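Every protein chain of the complex appears in place save one, which is left out.
Order of writing sets the chain letters: A, B and C. Residues in each chain are counted from 1.
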Amino acid sequence: MTLLRYTIRRILQAIPVLIGISFITFVLVNALPGDPVAIMLEGQEVDQETIEAVERRYGLDRPFHERFVTYMLGLIQGDLGYSFHRDMPVSTLMWIRLGPTLLLVISAFVFALVTAVPLGVLAAKRRNEPTDHVSRIIALIGVSTPSFWIGIMLILIFAVWLGWLPSGRLVYPWRDPAHYGFDGRLELYYQTIRHLLLPMVALGTLQMATIMRIERSSMVESLQEEYVQLARAYGVPERTILRKHAFRSAQLPIITIVGLNLSTALGGAVLIETVFEINGMGRLLIQSIQQLDYQVVMGVTIVLATIFVIGVIITDISYAYVDPRVSYGDRD
Amino acid sequence: MSNETILEVDGLKTHFYTEQGVVRAVDGVSFDVREREIVGIVGESGAGKSVATTSILRLIEEPGQIVDGEITYRDLTIVGFEEQDDGTLTPREAMLSNREMRDQVRGNEIAIIFQDPMESLNPVYSVGHQVTEFIELNRELSGGDARQEAIDMLREVGIPEPENRFDDYPHEFSGGMRQRVLIAMALGCRPTLIIADEPTTALDVTVEGQILDLVKDLQTKYGTSFIWVTHDMGIVAEICDRVNVMYLGEIVEQGPVDDIFHDTKHPYTQKLLESIPRPDRTVTELDPIAGTMPSAINPPRACRFHTRCPDARVACTEVEPRFVAVGNDADGDGDEHEGEHNDHRTACIKYDDVGYWDSVPLEKVGDRDIQYVGDRS
Amino acid sequence: MATTEGQLGDGEEPQVGWRHTLAQVRNDPTARFGLYIIAIATSVAIFSAVDANLSRLTLGAYHDYTIGEWLPVLENPETLPPPGEMQTYQPPVFAEGGSWDNPLGTDQSGRDYLSRIIYGARISMAVGFFATFLGLTGGVAIGAVAGYYGGWIDDVLMRFVEIIYSIPALVLVIVFTVFVSGGNPDVIYAILGVGIATVPVFSRIIRSRVLSVREMDYVEAARAAGVTDRNIIRRHIIPNSFAPVLVYATLQIGFAILIVAGLSFLGYGAQPPTPDWGQMLNHAHGQMHVNPWMSIWPGVAILLTIMGFNLFGDGLQDALDPRIDN
Partner (left out) sequence: MSGGTADEGVATGETLMEVDGMSKYFQSEGGFLASLRGAADVKAVDDVTFDIKKGETLALVGESGCGKSTLARTILQLHRPTEGSIRFKGTDLTDLSSREIRPLRQDMQMVFQDPHSSLNPRLKVGQIIEEPMKAHDMYDAAGRRERAEKLLESVGLEAAHYHRYPHEFSGGQRQRVNLARAFSTDPEIIMCDEPTSALDVSVQAQVLNVMKRLQDEFGVTYLFISHDMSVVRYVADRVAVMYLGHVAELAEKEALFENPKHPYTRALLDSIPVPDPRSTGERGTLAGDVPSPTNPPSGCRFRTRCPKLIQPGTYDVTREELADDAAGAALQSYDLDEPTWRNVIGFVRAVDRRSFTLENVEDSPDAVRAFLDERFFAGSTPSGEPADVIDDAARLLAEERWDEAADHLRTTFEEPSICAARRPAYVLEEDVEEERFVACHLYRDSETDSSH
């Protein structure tokens, strides 16, 4: 009951943020010194008439606030504008490109959690022992390395030198196997995984390292809690203490960090999609910036920010689910 | 008082190896606990009370270590050392392994209640689940029986509607109610001894009163022994049968509660009692102990209290005080526990024939209420 | 009254003051290691920026000089030897065909790769420091005001910060550099963009810190004593809120370097011929199959630099964290 109320409250709170995101994006792309038309037509010999024609086509002849209102009204109806470069509605484009990005980002987080949580717990359990030192060094390198460079290195090693894995593009599990000329679902999935492996590791390493550090410190703290001491005093075996008494409450900061780090991961996806030639939102952003297709740029920015906002809501609700103290009210 | 002794602590030393030096938190402490009695350990913060009791369950963590002494619970050796040829101490073979501690002692024989009811319960599990878990672990009960037992125990400690509150989380209980839950948890495991580490300090007076009454009732009913750690002389007077007064890692005086209050021997106990404002009568002038407790890293030489003791003489800085029996029939009521063993003992050389009375009183420095004299090496 | 060390203090509160913190950092080997890396990177950045001859070499005017050749040039700049033949894509010394003249090989224009990597530190360090400084200044201003005044001011400012944070930093920085620069992206815009993108984290940290410091009894005591708001903020709030922010700033420099490397990798950061690690990786990416080693060195440079800041930041954090003290 209260969880439901909390959910509704969180969703309501997101509305002004989404409006703000749209506004900021709109301002960035439209109102600041760089005139989109000038940028678009840069280097071309154009007369005034062409400029006006272009302006009219994009509605740029109308005052700023009017354009914003029109854009917002469109947004509410799910209309993100029209891409003249690609000759299709931006929203349609988004639908096509969303899948690969989500596939990449989600798999990166799965990879990060699956590796980081056990490693972090192990490091906390064996604090100041070799295991701990090794895992801390891994984490340190992980947070210090640019993801796109990891991508390049992975391609070099596993695709170029060893030739074990493909160096780019994804195979989408939701497609018809025939599209790729595969025998069936099973091969499709197998190929999906093979293609996904390198970009997933490249994008997930930073997340893994961050989560590992937090998992470790959170577990260390949790293991010193008085209720853990109490469990020890009642003869609970050390393994149960680790698995049950200390673990659950130690996951709370992890949940928060997964939500907040979605932002870094989505940004990283832009780079990874470029390195691995994946046709997702990130690559779309870069392509449309090169083409100065500014409706698409706005669209991608807003959609990525929205994914982040939704992600944070989901993690907040999971937090409330794990921590009974947050029935409603602010957590900060 | 012919009850059997169940726990014996002898010469216990627990030290903490910190960067600043070795903290001698507990430094040669001996006391015992008999069946069906409440033994108090009283002292100010930093006296080593909690370290002493956690040592009994061998729950001392890095950088702490039990370095010497014997702890025997019935016929089990919780802590025991033997001297090697090279003079080092190594654990005796009879000493319980960690696993044996877990299976045979912790929870099922000796349970513990911590000071802070807010921190002692895991916030992400329901209260009933936590009580049930410990009961199931320490008594051979099936899940369903353990749950029923948990509900019964919660009712026993005065939680209204325990069936309905079973699945509530700790934050939904008040501080007093949480402390009741912890008592239910401890008693539910049917231990012989419960260590209560300042269990009412975080509570309001009226709630404290409720808890003290509850404990007294349940102690009678279940026949459990208690070690009650506290800094509150009022609580000591209220519930303890025998008392150990601790100062800076050592027990300075121990004996039946009446003797401690009415036949006080050690100057520290004396001064401690004089420092307390009374609820039952108006005191016009308190006479506090001067100064603050010295560091346990470099405790004062010989008698550790000599730096603050009003009666300190030069001998106090030179002679290590021994425990001497000082029991006499001071109250004149034909004290019955004198016959069997002389329980009242103190570690002050005033009561020992080692030259205190021939020695010169220590000079007091400073004219204010802080006097700190002597050894600071 | 005599006072011994043991008598004073009861170990519950951490030692404060910069002298203590620095001593702690000095004692921490990892922090010291980090500090060395930072010191090397910083001096390399300053040195390479100051020496005009080295700049010219790396910028391409005398692109075919080798490491062996420019060392005497540094000593006697007037006597520049004439340019030799361009040798592009030379492999590093350990690969077949490499030589000690260009230990890490040469790039597409025949410029010495090692000197370009050394020179690349300049951009990274500049971006790291300036962007973080911007983010810190903006974040502290917003966070302190929001935290101290609370109420609707807090609501509005924090919502704004949340909006900025919602747009992934890299995306924000790309859009900012491209559109605000009017299609001519440059490092200055990158610095500004990263600065804006890091405002949210700083304002959040300082705000939560201010919120807890504001509740401290010494602040209330000052208020009760009639100390003015301005003096309370100056004497109590800021000094006690700033330490964790500084720790975070150290870590954030690494993050800024990371973002700008990505930005340059995509072609929107420093523009050629300015040597920049991200940009070098961009080119190397295209050469991956032919000249794979080119991809390695810029990445290693980024990794080491950021690691330096992370190590130092961790050490600083340990030094300021009371829990580690016990």
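Observations
To be clear about the criterion, a residue touches a chain if its C-beta (ideal position, glycine included) is under 8 Å from a C-beta of that chain, and two chains touch if they have at least 3 such contacts.
In this text, all values refer to a predicted model and were calculated from it rather than measured experimentally.
Only one of the listed residues, B:Thr292, B:Thr307 or B:Thr346, touches the absent chain: B:Thr292. Across the entire complex, the residue among B:Arg58, B:Arg102, B:Arg147 or B:Lys271 in touch with the chain not shown is B:Lys271.
The set of subunit B residues touching the chain not shown comprises 44-45, 155, 158, 160-161, 174, 176-177, 204-210, 212-213, 231-239, 257-258, 261-262, 271-273, 275-280, 282-283, 285-290, 292-293, 368-370. Residues of subunit C that touch the chain left out of view are 1, 7-10, 12-17, 216-218, 220-228, 231, 235-236, 239-240.
Following the convention adopted for this analysis, only the chains that are shown with their structure count from here on.
When chain pairs are compared by their number of contacting C-beta pairs, A-C comes first. Taking the mean of the C-alpha atoms as each chain's centre, subunit B and subunit C sit 53 Å apart. Within the complex formed with subunit A, the residues of subunit C that make contact are 159-160, 162-172, 174-176, 178-183, 208, 254, 258-259, 261-262, 265-266, 268, 278, 281, 284-285, 288-289, 292, 295-296, 298-299, 302-304, 306-307, 310-311, 314, 323.
Contacts from subunit B toward subunit A in the complex involve residues 57, 59, 101-103, 105-108, 111-112, 114, 116, 119-125, 133-134, 137-138, 169, 171, 182, 185, 189.
By the touch criterion given at the top, residues 16-17, 20-21, 24-25, 28-29, 32-36, 38-39, 42, 140-141, 143-149, 152-153, 155-156, 160-161, 221, 263-264, 266-268, 270-271, 274-275, 285-286, 289, 292, 294, 297, 300-301, 304-305, 308-309, 332 of subunit A touch subunit C in their complex.
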